[in-house]
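Right after this comes chain A.
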Amino acid sequence: MPIVLETVALDRHFGGIIATNQVSLRVEKGARHALIGPNGAGKTTLINLLTGVLRPSAGRIMLDGQDITPLEPHQRVRLGIARTFQINQLFADLTPLETLGLAVSERLGSGTDWWRLVGTKAGVVDEIVSLLERFGLTDVMDERTAVLPYGKQRLLEIALAFACKPRVLLLDEPAAGVPEAERHEILATIEALPKDVTVLLIEHDMDIVFSFADRISVLVNGELFVEGAPDDVARDPRVKAVYLGESLDG
Partner candidate 1 sequence: MTHPLPAQVTAQVAARLAARARWSPLEIAFWLAVVATVFFLPSRHLILTETAILGLFALSLDLILGYAGIISLGQAAFFGVGAYTAGLLAKYGLITEPVLALLVSGALATVVGFITSFLVLRGSDLTRLMVTLGIALMLREIANKFAGITGGADGLQGVDISPVLGLFRFDLYGHTAYIYALTVLFLLFLLARRIVNSPFGLSLLSLKGNPLRASAIGIAVNWRLVAVYTLSAAYAGIAGALLTQTTAFTSLDVLSFDRSADVLLVLIIGGTGYLYGGLIGAVIFKLMQDWLANITPQYWQFWIGLLLVIIVLVGRDRISNWTAPIRRLTARLARQPVADVSAAARKGL
Partner candidate 2 sequence: MLTILFDGIAYGMLLFVLACGLAVTLGLMNFVNLAHGAFAMAGGYITVVLVNKLGFPFALGLPLAFAFTAVIGIVLERTLYVHVYRKSHLDQVLFSIGLVFMSVAAVDYVMGSSQQFVQIPDALHGQFNLFGAGIGKYRLLIIVVCGALTLALQAILTKTRFGSRLRAAVDDQRVARGLGINVGVVFAVTFAFGSGLAGLGGALGAEILGLDPTFPLKYMIYFLIVVTVGGTASITGPFLASILLGLGDVLGKYYVPTLGAFVIYTIMIVVLIWRPQGLFGRVTVR
C-alpha cells in the first residue's frame, strides 16, 4: 500500500532535552497504525509535530508525498490531517450540533461567510446529521458540551476531528479517562471508521492496540524502537524489557 504519511529523520529538542530523535515513521494508506511506548516517550510530541503545533528542529513531514513541514496547523487540517487530544479540547459553551456545524461549515468553505446563516449552505445539515448518527450524539445534540457525560464528550472529540474529512486521523489515547461503561461505544466507533481514512492511534491500553491495529510502532525516549505487525511486536523481548524495565529476575 502507498505511504500516506511519512516523517523523515524528524528531530525536536527543548533546550538540552531531545524529545524526538531521528524519527522516520511511515504510515500506509488505510492502515490502522498504533504508536505505543512508555510514558514520556514522546508520543504526544510526535503528534504535535505532525499537526504543526510544534516545529521540528530538523527533518521533514510528508503527506501523500507533499512536504508539509512549513505549514501552519490550520493549513495542515485543510490538506487532510486531523487529530484528537488526549484531554478533551472542546468548546464548552457550544452544543454538539453547533460544534460539528462549525467544523463542517469550515470544511465546506463556508467558514468566512458572514451573511448567510449557519446551516444554510448546501450539504451542511446532511453532513451534521451523518456525523451525529455515526458518533451516537443525536440524543445529546442540543446540550451544552460542558454538561455532557465524559464518554459523550470523548465521542464528540473524535467526531470533531472526523468532521474535517481527514485523509489521516491522529487519535491521541481516545479511550483515556472514559468510564468502563462508556468505553465500548468509543471502541466500536473507532472500529467502524471508514477504511479509506488512515488512522494513527496512540494508546496505552494493549487490548485496544492488539485488537485494532494492523501495524505497531514502539517509541522509546523519542526514538523509534521497534516496528512491525502486532504479533511480532508482542513477542519481541526488547519491547517487554522496555515496558517492564530490567528483566524480572534482575
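Here is how the candidates were picked: all candidates are chains of the complex that A comes from, given by their letters.
In this section, a residue touches a chain if its C-beta (ideal position, glycine included) is under 8 Å from a C-beta of that chain, and two chains touch if they have at least 3 such contacts; residues count from 1.
Fair warning: this is a prediction, and the values are worked out from it, not measured in the lab.
Chain A shares a touch in this complex with candidate 1, selected from 1 or 2.
On the chain A side of its complex with candidate 1, the touching residues are 51, 53, 72-74, 77-78, 82-83, 85, 89-94, 97-99, 101-103, 105-107, 110-121, 125-126, 128-130, 132-133, 138-139, 141-142, 160-161, 163-164.
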